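The complex appears here minus one protein chain, its other protein chains still in place.
Letters A, B, C and D name the chains as they come in the text, with residue numbers starting at 1 for each one.
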């Protein structure tokens, strides 16, 4: 009995409808908090943190680069776990989360690469080097691209979800291997001519806004993921009665509003 | 449960949907040894889908299929070993000869009698063709290679999706007598075809009207 | 020559061999507007080969085919423009939708009426399917896409290789009335099938006995 | 007649582009393919940019060649299997025109994207700045040659129901001149020599291929696919 009631919440959580309606309630709060944290971090980092002794103001790109890199990595695991939950418990919502997480992760990876490249020009004098971490970031982008490509390629939603989940899982097994091997490859072949400043003993004045930005990016990630998932729910469940009712209700409020305006 | 356990194959309340659109539901059928069941229905009504559900290649969205009283998911290996399925695509490798194809099918798939390959090919009219690659065969000969499996199969359950496609009249009557022989020995045949069979004792099930009648 | 020049299509002493083994020879036939000619014969007797010889895709090893009294090699373009061939493989691209497939066939192949694509699809029962890729269609629906060409074709010569494959009964009668309509307008149909047609005025030609008779 | 010719070329071009569009992942993937193989090269060879720069132009060319090979294989294969090729052989158009339509579609979906993304590859493989413009031009011309020549191989092998490796064998010798002049024009530019002569040769090769290859393809298809 106890076990049974334990599982009902789980299945309720797995219901797209339940998720849609509840997430709708949290969304305004979440967006406000996200906005505040991000704004604080940005203003603090860009305007108030002291300029770097060697790099001047160009170092401020760190406030985008580092949080984006963090989330790009964490996002892959979120996506893979969502896929695994979908495969094991046959939970549709979980597949939708997986599908929504892929493009967000890919964009964040791209941002990390792009900001890194832009930052590389003034600091290293080149946009691109085959550094271990940079290379593995590029591979991560490919892994995201693979999951996304599968989602687009399949006409059947079911097949797309399962295929994407399997690929994501195979990728999870591989990510540590890839990181280890790339790391190892880099140290093997050449002495580090240029290296990312590894875990810098950063000045607290620079470091604190970075922490705020990382927190802000996590919130922002959650927000975008929820929004994307909600879209996906509506798209996939467009033929169910509750989405129809929702759409009909929207329509009537819109027409009422329009009529009120025109009067 | 007690009702269905007495029959060889029983389908309970079977439903199938793809991407949230329902193809059919509420299918109830029992088939016993000695039965030939012909699935009828217009193009696109779901005959192939039903047969593939029976083979276990597709999963039903509701309902279940019992074999000897047990759900097929529970004694999957016995069930599959007792089953022979020939679909729209006859699984004939174009680069292999008819004999190689048949030998391989016999080795890999269901219970079969391994010695009779050459005889079976002769019986379906491919006696002179056993050592040329299948891509030089005509459409009907190509299907005959797959149908030769029926002559050596020892499986009890035969699921045949439009087995008469591209087969000439002599071949159709050969195939029908083969089916007759199989059910006379206690086997079971579920097949889909748009042609009328010249067999007695065929039960028909219409997928659209969900009605069953005896020919 | 003077005899055959009066007929739309005439076959003189046609023979075909592959790698020095003769499939058939001495085929003589004349077909006129208004005729339906059914090629008969067991599996592997050469029906498909004969039809492909007629389309010009294969070259005969002896004999010739005349169109309006002239060998088809001499007025090849007129002949091909007046011809429509549907073979065992229906030339339907699985990744395109039914409508895109049909539009493309109309644009590239024979004389056709370009506007009627949607109507034709509706008539073959694919009204709701026009915007999904063809690989989700059932076997019969897949062939129906190709057969929809017949409804919009303006070609006079129709060569159909087992057009009734996988088509349900309602589809078969639709197709037969379509053929009837075509010959009533002066067109010509050469087809191969193992089924008996419910049409009057069908001439049959048996490839094995090389005998022709009227149904 | 002229109208009919047109419609043969355009109808097949449009169809193949539509097919490529339906498989959108496919259209994007030549680009990803190149980026990925160029990641592979530093992994396999060396991450040092000076040594990479030496092999960069050659590697981009080898990859262009492989990407073409990988995809030209399917140029007629699916049409052969589903009966479309048979229909092409009996269209009232002159066969080389639909063929040219198909080849053009192939180039537009592989060679062109590769050309456009090549500066990025150059960047990743530390290609010297002087090489970028010649790389673009030579790839544009060269990939067209590769598609045209590859189509001949594809037509010769289509009825054999075999994989791409036999095709590789047939066309690789014919690809040699393209890759020699293509990579030469880039390395000339890097070394400060006039790089227009090799490019001109490439242009001439391309013109000859446009004229001859569709004929050869048509002949090959008639000879083999209709058996």
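Keep this in mind: a residue touches a chain if its C-beta (ideal position, glycine included) is under 8 Å from a C-beta of that chain, and two chains touch if they have at least 3 such contacts.
A quick note: this is a predicted structure, and the numbers were derived from the prediction, not measured.
Asker: Out of D:11, D:59, D:85 or D:205, which is the one that touches the chain we can't see?
Answerer: Looking across D:11, D:59, D:85 or D:205, the contact with the absent chain belongs to D:59.
Asker: Touching the left-out chain: which of C:10, C:38, C:66 or C:95?
Answerer: From the options C:10, C:38, C:66 or C:95, the contact with the absent chain belongs to C:95.
Asker: Kindly note down the residues of chain B that lie in touch with the hidden chain.
Answerer: 18, 52, 55-58, 76-78, 80-81, 83, 85, 87-96, 100, 104-105, 107-110, 133
Asker: When the complex is taken as a whole, what residues of chain A touch the one chain not shown?
Answerer: Residues touching the hidden chain, for chain A, are 87, 139, 142-143, 145-146, 149-150, 153-154, 156, 158-159, 162-163, 166-167, 169-171, 173-174, 177-178, 180-182, 184-185, 188-189.
Asker: Determine and list the chain D residues touching the chain excluded from the picture.
Answerer: 23, 25-26, 29-30, 32-33, 36-37, 39-41, 43-46, 51, 54-55, 57-59, 61-62, 65-67, 69-71, 73-74, 78, 81, 160-166, 168-169, 172-173, 175-176, 179-180, 183
The rule we apply is simple: only the chains that are shown with their structure count from here on.
Asker: Counting only Cα atoms for the centres, state how far chain A is from chain C in Å.
Answerer: 57
Asker: Approximately how many whole Å separate the CA-defined centres of chain B and chain D?
Answerer: 46
Asker: Spell out, as numbers or ranges, the residues of chain A touching 2 or more other chains.
Answerer: Within chain A, the residues that touch at least two other chains are 156.
Asker: Which positions in chain C are in touch with at least two other chains?
Answerer: Residues 88, 133 of chain C each touch two or more of the other chains.
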